[in-house]
Each structure stands twice: as C-alpha cells, then as structure tokens.
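With one protein chain held back, the other chains of the complex are shown just where they sit.
Right, chain A next:
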Amino acid sequence: MWTAILLGALGVYLLKLVGLLVPRSVLEQPRVEEVAALLPVALLAALVAVQTFGAGHQLVLDARAAGVAVAALAVLLRAPFLLVVALGAGTAALLRLLT
C-alpha cells in the first residue's frame, strides 16, 4: 500500500509542478489560451455529473440527484457558497432518512 501511496503522490505532485514550469510563451498561443479557458468548465461539469449519477461503473438516479438539484436551485437564487453545499447535503440526508 505504501508503494501505491508514495508513487501516486509523486506522480500527482510532479504533474502539478510541470504545469507551473511550462514557459509562458506556450500559453500565449490563442488556441492554448482557448483550451485553458474552456477546460475548467468542462472538468467541473464532468465532476458534477459523475459525482451525481455515477456509482462504480453504473449510472443511478438516487438521493444525490435531488440534493444536487436543490443545490443548483440555490445557485440560481445566488445563495452563498456554504448554503449551497449545506442545502445539497441536507436534502440528500433528509431523503435518505425518509426512504
């Protein structure tokens, strides 16, 4: 297990460092800039989707979807960050308590 932990940690750290070390001239190409602007949107959207509907290798519709839907509503109503998270988690917890 220590092999997995130390090797994995080293790999992840080096990737973080490499990103910071790449020369700025690479970034100044418009297409790279474009990718860089779109990438966080794509990754965040994918993270939300997978963490809401993914369960191992299956897609499921459960209390998480309801929680995230309530969180999305709170975001639309411009609720503060922590309230968004609390409402999402609370909704899922409540649904699980009731079912």
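The definition used in the following text is that a contact is a pair of C-beta atoms (placed from the backbone, for glycine too) under 8 Å apart; a residue touches a chain by one contact, two chains touch by 3 or more; residues count from 1.
We adopt the following convention: contacts and distances are computed from a predicted model.
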Which of the following is the UniProt-recorded protein name of the chain this complex doesn't show: "Phosphocarrier protein HPr", "Phosphonopyruvate decarboxylase", "Succinate dehydrogenase / fumarate reductase cytochrome b subunit" or "AzlC family ABC transporter permease"? "AzlC family ABC transporter permease"
Interface residues of chain A (partner: the chain not displayed): 1-9, 11-13, 15-22, 24, 26-28, 30-54, 56-59, 63-64, 67-68, 71-72, 75-76, 80-82, 84-85, 87-94, 96-97
